[in-house]
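Complex shown without one protein chain; remaining protein chains in place.
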Amino acid sequence: MSGADGLLLDIRDLTVELRSPGGLIQPVDKVTFSLDRGKTLAVVGESGSGKSMLCRAILGLVPSRGSIVFNGHEAGRLSAGVMNRIRGRDIGVVLQNPLSSLNPVMTIARQIMEPMRCHLKLSKRESREKTLNLLGAVGIPQPHERMACYPHQLSGGMRQRVAIAIALACDPQLLIADEPTTALDVTVQAEILGLLSRLQRERNMALILVSHDLGVVAGVADDIAVMYAGRIVELGPTGALFARMRMRYTRALFDAIPRIDEPLQRRLPDIPGQPPDFSALPVGCRFAPRCASAGEICHREYPPLTADNADRHLFACWFPCAGTEVGR
Amino acid sequence: MNSGLYRKLRWFAGLCMAVVLTSVVQGECAPAKPKTGGTLTVGMELEFRGFDPLKANFLGIADRNVIMAVEERLFDMDAKGNLVPELALSAKPAKDGKSWTIKLRKGVSFHDNTPFNADAVVSHWQRLLDPKNRYFARYAIEPIDTVQKVDEFTVRFLLKHPWAPFKNALSAPQSFAVFIPSPKAIKEDTLNRVPIGTGPYMFKEWLPNDRLTVVRNPNYWRKGKAHLDSVIFRPMPDMQARFASLQSGESDVIQTDRGASIVQAREDRSLRIYTSDTGGAYNFLFNTSRPPLDDARVRQALAHAWNQDLLLKADYKGTLPLAKDPFGGLINCGDSAYRQYDPAKARKLLAEYGKPVELEMNHTNTPRGKEAGEIMQRLFKEVGVTLKLTPLAEAQLSKRGIGGEFQITGWKMMDFEEMGPLLKGNLSSDSKLNFGKYQNPKMDALLIKQEMISDPKERQKALCGVAKLINEDAVFLYGGGRRFHVIAKAGVKGIDNIRHGVIRVSDAWLDK
Amino acid sequence: MSGNGQKYLLQVENLIVEFPSAQGGRVHAVSGVSFDIKAGETLGLVGESGCGKSSLARAIMQIPPPNSGRVLLDGVELTSRHNRELREVRGSFQMVFQDPLAALNPVKTVGESVELPLRATGLDKKIDVRKVAYEAFAGVGLAPEQYFDRKPAQLSGGQCQRVCIARALISRPKLLLCDEPVSSLDVSVQAQIINLLHDLKQLRGLSLLFISHDLAVVKNISDRVAVMYLGRLCEVAPCTGFFLAPAHPYSSALIAAVPRPDPRQPGGISSLLGSELPSTITPPSGCRFRTRCPHAQPLCAEVQPELLEISPDHLVACHFPLHEEGRC
Amino acid sequence: MADLGRKPGITFYLACGWLALVVLCALCAGVLPLHFTLDQIDSDHLAAGPGGAHLLGTDAMGRDLLVRLLFGSRVSLIVGSCAPLLGLVVGLLLGMPAAWCRGWSERLIMTATDVILAFPALIFLLVFTAILGPKLITITLGLGLLLSPRFIRVVRANTARFREREFILAARIGGAGEVSILLKEVLPNIMGPLLAYTLVVTGYVIVVEGGLAFLGLSVPSPAPSWGGMIAAGRDVLEEAPHVVIFPMATMFLTVLAVNLLGDRLRGRYERS
Partner (left out) sequence: MVFGRAATVVWKKLLHLLLVVLAVTLLTFVMTDRLPADIAAEISGRGATAADLAEVRERLGLNRPVLIRYASWLGDVCLGRLGNSLATELPVKESLRSHLPVTLELLFLSQLFALLLALPAGIITAWRAGSRLDRLTGTFAFACASLPNYVLAMGMVMLFSLKFKLLPATGYTPLSAGLAANLKGFLLPALAIALVEWVILMRVLRTDLIATLKEDYILLARCKGVPAWRILLVHALRPSLFTFITVLGMQTASLIGGAVIIETIFALPGIGRLLVNAIFAQDYPLIQGTVLLITLAYVLINFLVDLCYGLLDPRLRKVADNG
């Protein structure tokens, strides 16, 4: 990673432990990664792999172990009040479903102004002005008129733009976007992704982009972390990762995507079975039960997250793929 | 919660011989000098009906108190049965007994400044006597033919025949007719809601179901009376609420017949209890026109199965006297052949009757009515009689009673000191008021005899004969004698006389 | 696949669906749509959310019947049938919904749900429903012994969708409508379901109406594609030609918007669709796409373009169709 | 509210135990070896305190409180269970079609519902009991009818939630008729919340029956009811509070137990 001055977020052995009907579970298990200012990290995995929980842990919304160093401060040691100040001011959040993540009974202007007024103590006029700018910046036409609108008066894409405006209200250093396009149409999805990466570049924000679709993040992420059953199984710069997918799960995930540039009526190579239940995790590699190339050791011992050589491309697999380039 | 007391004393005003047996006062003697000022709050059993005789028809137990404060009679009657002048000065009968000449007081005026004179008296009485006006209790004053003005302050009552109870007709506080209202109020037809008289207190306001307020009449002709600034009459049908209001201080004096309150008040040194016994009784009417109650044996059996003592003990906590006759002790008839509680005898009589007996009783839907019903149900059950209970609202109970739609019904005999006319009305074969449809020539004969005879002793004998026959033939069952109770704060003075349940606020004063 | 002599399994003629909107006014969900599906053919129906795809599907299923227009299945008119008659032929056309969990009664076991079509039509007196249902479970790749008596909440999304497919197929339909059957599923599971549909199609000779907003998925499974915009069809074409050379500007924009899982070829951004979908209560006059169309001319506002054949089997409703400008 | 979403706690078992006891008492009141009958008057012990021959004492009329409490539980339980059940049945019969059919039938049913809701309940009960006589069945019927609009509303609201649900559409596509959809698909789904609501109403009805006793509208004598005992005991509240306290405590505990169960049930369905 580049110099310490560029380091914004450093996470070591982050573990989330929750009570569930099936007993104590760890939806996030010893996750370690770091993120530089102005960079984009994509976290990819199937639903239930612990991606959203990881985001909440970073935000301090769920109790966690391990260390989170944000901007030089160890977040784990910060009090709830300070955490509250960091949330919304230094870290902005965009949630998956724009239909449900905006308060239906508040005008969008109020919702965007709220963090400014809470954190930056802006006056009503200042915050109105800033809101107008923001609405323009996220591409909402006629922002003046839209200010007084309620969320239900906007389309899904517009709502997600509003949600992004809320996240950007206090000019955060980090934006966490938790599946920001999953609930949207393909057409809108492209726009929102484009918008996010444009804003990220313009504002030199770091971005954590969570998605279940490797294809979606390919174009925007600097780094990609693939999660499976609570753990990061592969982590590396996008280019390197796409060039050589080492972990078999990553590869399978990639292959399962139907592609418009593929021939018609191709049988998709799917991953058999289901992701494991957190309350009954398999011993050894968690992907082993679904892995075609699993050997005896895979069922016995968890593979460490390591790199082949000194590069930043880490993966956790006893029998990594040969590393042929993916794609056509 | 429309109280069973609603109807407690609602009957036509009557003709009474003024004999008051007791007027017991518990508590220390009142100091001589009344103090002036203050507001007295009186807790009443019922909401007021109104004060126009033609509209309200009869004086309820609550109305009596108000009307006595606002309007006045020509005469009051003392405990010995002598007339005591009020608005009149004197009353002289003619030699033939067929007319009375009455001198009126001068210089008195009504609260609306109309002068009190012969015209006021004549117009009031003539209004009630006019058949067109259908005054409900006109038959009670029927012997009066007409009332004439002799001069400005003299009136003459012309009677159809000599009539001994005339003095009662002029003074009985149960009767609407005795109170002289303002002729102006009658003319303007406001009397029913705004009573106007010559009395010590003037009507101020009436908020239905909440309060009726009267204030002192500054121009009251009897100087030295009307000590209070104002009196608030508050209808509180709920018995417990009424007593609670006395205890917590919202009321100064209350009417009640609730045993528990009276017993509790006896323990409370800050409270005084005033009682007054009179004629009449609580009773349970049998409908004797229908089987099985047309059979005297069945009625007698029920009389033996009934235990009045138990009712008085359980329901009234012993605060009512046992009734064996309707005279409230005013006439001593011995035991009047009263049928004692004797289940064995009852069973025997029923066995003689031979058929199973199933009955239904109407009672008021109040705790009191229900309790009486439940006691009777249990007692009858012990002798093998099934009693079905039908709780009814007061108006329903009345309607069914009057219409004869009942087998047994809770009822009351009104609080008269002279019970003769009432008994005649209730028990004569041909009477419209004979709701039990009781037919007995022997009874008819006795009733006519008591009316005709003028010799007091013979008359008493005849009345005792009636009382005895009631018990012998088991015409109805007694549910306790009439005794009025008033509970007051110790500081309330001058209310010792509570005859017929009336709290005479004209004499009352506060020693606070 | 061509040939006029071939029998149409489904014919939809001038279908119109309107309903009162919650905000007042009438929603013109489907405004005169006609198309047909041949036996054994798969038609992919594509469009943004809110374009009337689902309304169209439900109108074809007669839940509720359309306001006007005809639906013929195997030459038999469905629209004029009464409830009872309709119920008798329900078995021959079935549907799979978008949200598999919502499409299953939460208090019943999935087995009961699968048996329902047989029991509802009174077949339970003639055949062993349980046996048929077990077979149906096996047919969609679920072990009946393991899953038959579970409640929907105890299954994963993919398993629920398999159950739904089993239910749809138990009455041996000729036509299967799939209303976004994979859009709520993870990529890996999506691939499983698409493959399953592929297999079933081949095994049973099913005809499919496959509705999706994801062109990549549609391309993977369809023989022909129909593009829908604001209640009208823009283009109907065989897959081969369509993806090579879309004729309608909207089709072209849709294809351009599909993300490509390749960091070197980000794509997925289409400036055409920046503006919002117009209201379905007051749709634009003439060509409904004209408000977002880069090639709109005054004529487009006045005359509604008809769906015309520009090459064999390739129909397009545009005054100014594109020529060989499409991508891929 | 207690122990929502957890394993049943001690309160839950206590509530169940108490209700079981009350039901048992109501069932066995006739065969228990009691020294007194329910209307037997012990004139030597009027409003006697607990102890002696009368375990819980006697009421103002000298009747054994324990015996009356036992028999009173029958009335409270019958009214408390039958009236809500009647309301539930009416609610299902009218509420489900109202939610399903829409149009004029819905408007008619909802207007009728509003009429009953706006209609002063007292007039209804007074007239009802005045015409049919204050019998247990009359009161149960009357209360049930009065409750039915509330049930109709709850049923309608719960049913309407499923109108557009996809599994209902799926059943319709599967060829199921509307009646069978209502009965087999919707009913099992709304039964849970409805039962929870019924339990809450049960507690309410037990209390209301007592209120009717205050107005003299309760069951006919000699059958006792808890509410009737409280109303009657009010007369001797100051000198013999136990006459009120025992039936009050019994009613309190029963209603509390019912409420606790209802809430637990409600909590269960809310989570799912």
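Every chain is named by a letter (A, B, C and D) in the order it is written, and numbering of its residues begins at 1.
We adopt the following convention: a contact is a pair of C-beta atoms (placed from the backbone, for glycine too) under 8 Å apart; a residue touches a chain by one contact, two chains touch by 3 or more.
Please read all numbers here as calculations on a predicted model, not as lab measurements.
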| said: Touching the hidden chain in the complete assembly: which of D:Val115, D:Ile137 or D:Val179 does that? | reply: D:Val115
| said: One chain isn't shown here. Among B:Ile102, B:Leu159, B:Met236 or B:Ile408, which residue touches it? | reply: B:Met236
| field | Which residue of D:Gln40, D:Ser180 or D:Asn259 touches the chain not shown here | value | D:Asn259
| field | Hidden partner chain, residues of chain A it touches | value | 59, 61, 84-89, 91-93, 95-97, 100-106, 114-115, 118-119, 150, 152-153, 163, 166, 169
| query | So that we can see where the missing chain sits, which residues of chain D does it touch? | reply | 1-6, 11, 107, 111-112, 114-115, 117-124, 126-127, 130-131, 203, 207, 210-211, 214-215, 227, 230, 234, 237-238, 244, 248, 251-253, 255-256, 259-260, 263, 266, 270
| query | Which residues does chain B use to touch the chain missing from this display? | reply | 1-2, 6-7, 10-12, 47, 49-50, 55, 57-58, 134, 136-137, 192-193, 207-210, 234, 236-238, 240-242, 244-245, 247-251, 392-396, 398-403, 411-412, 425, 432-433
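Definition applied: only the chains that are shown with their structure count from here on.
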| note | The chain whose mean C-alpha position lies nearest the overall protein Cα centroid is chain D
| Which integer distance in Å separates the CA centroid of chain A from that of chain C? | 31
| note | Separation of the C-alpha centres, chain A versus chain D, in whole Å, is 53
| field | Residues of chain D whose C-beta touches two or more other chains | value | none
| note | Chains touch in the following pairs A-C, B-D, C-D
| note | Touching chain A in the complex, chain C uses residues 48-50, 156-159, 186-192, 194-195, 198, 213-217, 219-221, 239-240, 243, 253-255, 257-263, 265-270, 273-277, 328
| request: Show which residues of chain D lie in contact with chain C when the two form their complex. | output: 165-167, 169-178, 180, 185, 188-189, 192, 272
| field | Residue numbers on chain A that touch chain C, as the complex places them | value | 46-47, 139, 141, 155-158, 185-191, 193-194, 212-216, 218-220, 238-239, 242, 252-254, 256-262, 264-272, 274, 327
